[in-house]
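Only one protein chain is missing from this complex, and each of the others stays in its spot.
Chain nomenclature is as follows: A and B, assigned in order of appearance, with residue numbering initiated at 1 for each chain independently.
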Amino acid sequence: MERFFELDGAQVLGPSLPLAIASIFVLAIAAPWVNRFAGRSAGWLLAILPFCLTAYFASFTGAVASGETFQSELIWVPTLGVNLSCSLDGLSLLFALLINGVGGLVLIYAGGYLEGHPLLGRFYSFLLMFMASMLGLVLSANLLGLFVFWELTSLSSYLLIGFDQSRPQARASALQALLVTGGGGLALMAGLLLLGSAGGSFEIALLQSQAEHLRSHALYVPAVLLILAGAFTKSAQFPFHFWLPAAMEAPTPVSAYLHSATMVKAGIYLIARLSPALGGTDLWIGTVSTVGVCTMLLGAWLALLQTDLKRLLAYSTISSLGTLTFLLGLGGELATQAAIAFLLGHALYKGALFLVAGSIDHSTGTRDVRVLTGLGKVMPITAIAAGLASLSMAGLPPLFGFIAKELSYEVTLHSSAVLITTAAAVTANAFLVAVAIVVGLRPFWGSRNPDLQEAHEVTTPLWLGPVILASLGLVFGVFPQFIADPLVGAASAAVLGRDLSSHLTLWHGFTTALGLSLITLSAGIASFAIRGWLVKAAARWGGIFQWGPTRWYDWALTALNAVALGMTRVLQSGYLRHYLMITLGTMFALASYSLLRHGALTITFDWSDIRFYEAGLAALILFAVFAVIMVKSRLSAIMALGVVGYGVALVFIMYGAPDLAMTQFLVETLTVILFVLVFFHLPESTIVSGSVSRVRDMIISVGVGGVMTFFVLLSTPDSQKALSDYFVTNSKSGGHGQNIVNVILVDFRGLDTMGEITVLTIAAVGVYALLKLRRRSELVETGSTGETIGLVTSAQLAIKEEPTAESQMSSMILCTATRFLLPLLLLFSFFLLMRGHNEPGGGFTGGLVAAAAFVLYRFAFGVAEVNRVLPFDPRVLMGAGLLVALCSGVLALFAGQPLMTGLWNELHIPGVGEVPLGTPLIFDVGVYMAVMGVTLSIILPLAEE
Amino acid sequence: MNDVVLVLPLLIPLLTVALSLLAWRWIAFQRAVALIGAIALLGASVLLFQRVYSVGTIVTQAGAWQAPYGITLVADLFSAIMVVLAGIAGLMVVVFSLASVDKGREAFGYYPLVNALLLGVCGAFLTGDIFNLYVWFEVMLMSSFVLLALGGERPQLQGSIKYVTLNLVSSAIFLAAVGILYGLTGTLNMADLAIRLGESDRPVLVTAVGMLFLVAFGIKAAVFPLFFWLPASYHTPPGPVSALFAGLLTKVGVYALIRMFTLVFVQDNAYTHTLILALSGLTMLTGVLGAVAQQEFRRVLSFHIISQIGYMTMGLGLAGLVESTELATFALAGSIFYIIHHIIVKTNLFLVSTVAGKLCGMVELKRQGGLYLSQPLLAFLFLVPAMSLAGMPPLSGFFAKLSLIKAGLLAEQYLLVATALFVGLLTLFSMTKIWSEAFWKPLPEESPASRNPPNLSSKQMRILLFPIGMMALLTITIGFCAEPVFSVAMRAAEELLQRDGYIRAVMGEAQ
Partner (left out) sequence: MLTLLAIVTGCLYAAGTYMMLRRSLFKLILGLVLLSHGANLLIFTVGGLTRGHAPVIDAGEDVPTSPWADPVPQALILTAIVIGFAVLAFTLTLFHRAYQTLGSDDPDDLKLSDQ
């Protein structure tokens, strides 16, 4: 269905890239055990793999920088276009290095940070699961493969945010993050599918190669908007940014890794990855850059107002993500280069700062910037790391953040809307400078806050990460040409789809950008100074922020629950009558509409051929029906119902269906008996529904009845009746029987009868169980999972049998009569069974009569007596009947014939002569036994009630 | 012509029913027979599947009466798949029952009833005769009635009454429709019906009868607005029973819908399948909203059954509407894949809910909790099917959803796709609700389990977790082996859409 694509000039690596991803997944599964056995050093052990992978990917730098691409094809579900094919170009490489490098450090850090936590093992495995998914995301060469990992990052993020699951806040934030990113994910899925159907493939490289075609395609706009929705939610762009600060519920290593360095950049990655294919249009540039600018400003401003270290960092992260989006939206060589550089710089310093925040929290027990002061003396190493990181964040030379910022100013200065963009960038950066001071410098200088006595330098795992990340910021800043430039260059080249001319340098000379940097710095320091005032001002205007998207989210959830509850209350009202009304109403509506939608139908009412007795019979039935509805007393209603049944039976007789009539008479009689047995004792029901509902019900009923009448009148049978002709002609020759109906039942359509007696059997079991299996305390209500409740078994119920009273009241005559009747009726039933194949009768009627004999006996002499006469448990009899019927059908299989094929044999009976004997007859015997057992095990227990 | 493999899925459960009844008082024997029977059934179904997979549709004419005169048993790939699924669900539930069903129920025919249910289900999947289909439906229904009411607790009885009544209405409609079809065509064999209705001179009437079938099977499949019986009853019986129901019953309805509306009623697709499509959307939506409104483990799951029935019929509707055969096949394959995924996942979730209920001694989510800490394995085993249900990759549900969404987009049914996506999100929402309430949240003080911890022996626990683990494994496997599974679904869909293969197989040289 989908086409595949060999990148021309791409080195094929074999499965090594997918293996890299898989290896981390395996480690994730093993992590809990590693933790159990390695104990404190588990973090270090687990970090080995990511570091090795970092080295592995680093080894590609040279080749990739010189423009090479590596790919490994791995087909997964080609029919759906989902493949695990990976490719490694500059962009992927940069991310892969970040994911593994930072990941390793974070694992070590977590080992110290969560030391002794009971669930540390799970934490490692969630973190590694995320690492693997994120790596997969950035390596995928197939859009749907990318999506698979995309969703997995959301899931692992959910599990990590809710890691401290006992706190409701943590659970709520986890859910919020999952719903926002998950919702975006679904939009993304739709978008990718549209893109795929537009481009005829899900292989990114192939899509890039036909950018022109895509941009002009009808599906371009919806695809882009949906994909961007996915990217924006993931990368916390306005107005979806609100989940990120909430996600700070997660343990700090998670915030540092997922919610700053890597996962939140997945959206950025996607935008970058797809801009060669989709970018460049007004729609793209407009949407992406605008959203970016808004996010950048909003994030920076909100960051300034926070007092919690992590929230400060979270909002500043939002702002930086905005900047990235903005730059990528603008597109072009410079902007791309700036974006990539900024991305690298941000990952380094923000990761470090988050970890520092964690260390401070860990050592002082607070994250409130208003009380954190003068920690520099007690936590020197952390202080150095924090200082370097925050200077980089503030964009001071010689740190890498400076280079990135300079570049971004170059971009704004060359952009179409110079003033706005530059102003926006400067403002945002100024605020971020202030934030950097608050986060990275303020807590360390000055005199120590007396409340922070227990503060102390943190252990190696906790300072190692920050130090390394922060000093990398310095190294890259001072010597951009060595590592940073090749990486950034290659990445930008990948985003642009062409090689890069310019290079990263620390010093550009006295340019406008430098001037802007100075302004930014001073403005930043200024806003740090007046920060208190700003916060107050904001508090005064705080009203507007209460109407932020968080509110929308809450409101949406409440609305959803309200709607759901309302709708369900209406639909699933619990009123059986409403259910019936809707169900039958639907039937009526669909049927009648389908009949009439092609205009009126011609129906012929033909009264000519009605004979008077037929009319009389019909009248009788209708009258009885009317009586059933009208009469008050139950008994008379039951009797009327019986009349209806007998009337129907008479109809059967008139039209040559004696078997049918016989069965109908018997069944009707039994029905009446059952009704009386069940409802005789129960008091009359008094509730009468109001006239309105009566009228409504009548309308529905008449509708249903009318439709059925129409159906009958319209479907007057075609003359050709292939089936019946065949049966009639083959009944004697093939079926060895003269009663065609019976031959159909036991031979032509024996399978139906097999099912039929099964139904009977099950029903009998059901009746018996319902009556005998009772709760010890019928009325006490406990939890509705049945298993926990004690049930009285039949053994315990054995005492329930005591109806000697009846046997006394039953008259002498009945008893004596029954004594004779029992054998007579049994004999008669055998007779019916035997003749059934040739004349009306058969196993079913026979069985019923036999059962009737015992029922009669029971009424005469009571249960105990019947149990004495009855040589077997009715259940067992049913089983035997089923078994006989089954065997008679299976015999054919051994004879190499299809199931239930009749095997016949002439049997010589002296005096009678040759009698054909065949499996269908045995089958009928099975039916006889089953029916007898069924009837007994239904009536006898009911009679006890 | 004569394939024993084809009849085994009927003979095995029937035999177990008969034997268990013969040994009515001997529970240990019934347990053994049930287990052996379930294993045998699964084995037979697998044999049947690989037979059909290798040689194509197989047929046996019961009683050796040539179609359309006798009753024909047919197994095309779709039927075979369904039988295998029934076998899996059946075995898992029986195993689970061994450790969870109480003495009382066991003494009153629990095991024969379960087997009778499986018999009815397999019969419905394998028969090629419309009236015989009715009979198997009744077998299935009757046993479900009894299983539902067995034990006779208040909620059970209340649920049963609604369930029984509405399903009997459906049977009455079904029966009438069969009668009318016979009047119209003089035949009952589905393949023969397909031929004759194609030539029928009363197309309007044919479509109208089709509507009767749509309603009758719609009730069984719990399609909007005919699903009321399901949420009213599914949470009332013992866990394994509702697991079996959740896995199989509604899917038999879906199977019948797919069979009838790909084989028999294809004269007026523009009308019928548009209707099916509309119903699908509404079913998804109402079902998932119902789930959002629930606060009880099994009730949430029950409503989700409805919403996912919508996905299954969605593929059917699309398949009937699009011009390109390739796309139609793809859409229908999506439905089939969804059924495969759903039966396993849903059965499993109900089993998990049972264990959770036992451990917390309570079924309301509000009063459950703490399982994340106390039962890490169970927590993981819940997460797999739950996330699969929510369509999280790389689990089976993801590909099920993906294929249907893709089909919908290619068919340009954007509104329906939007609905399906939104429903997907809400599914994720209520799965996380269960996760956060029953697993993450600490066990509330007032919950009985906090006062007197549940008494589940480790042996019992192992038996309970075995089927759950097996099916979780299966869910993951289907996810990773989505390609082979989906290509099987594609083949099945192909067979369904080009009916003449089926017809020729059934009618033999008669045609």
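FYI, contacts are C-beta pairs under 8 Å (C-beta built on N, C-alpha and C of every residue); 3 or more make two chains touch, one makes a residue touch a chain.
Just so it is clear, the model here is predicted, and its values are computed rather than measured.
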| item | value |
| --- | --- |
| Partner chains on view for the chain not depicted | A, B |
| Residue, one of A:L19, A:L413, A:V704 or A:L870, that touches the chain absent here | A:V704 |
| Among B:A149, B:L277, B:V300 or B:L428, the residue in touch with the chain that has been omitted | B:A149 |
| Sole contact to the chain not displayed, among A:Q306, A:T382 or A:T753 | A:T753 |
| Hidden-chain contact residue, picked from the options A:S289, A:S527 or A:S731 | A:S731 |
| Residue numbers in subunit A that touch the chain omitted from display | 569, 572-577, 580-581, 584, 605-607, 609-611, 614-615, 618, 621-622, 625-626, 628-629, 634, 637, 641, 644-645, 648, 651-652, 654-660, 663-664, 667, 670-671, 674-675, 678-679, 682, 685, 687-689, 693, 697-698, 700-702, 704-706, 708-709, 711-713, 715-717, 721, 723-724, 727-729, 731-733, 738-741, 744-745, 748-749, 752-753, 756, 759-760, 762-764, 766-767, 770-771, 778-779, 838-840, 844, 934, 938, 942, 945 |
| Footprint left on subunit B by the chain that the document does not show | 131, 135, 138, 141-142, 145-146, 149, 152, 154-155, 157-162, 164-165, 168-169, 171-172, 175-176, 178-180, 182-183, 188, 231-233, 235-236 |
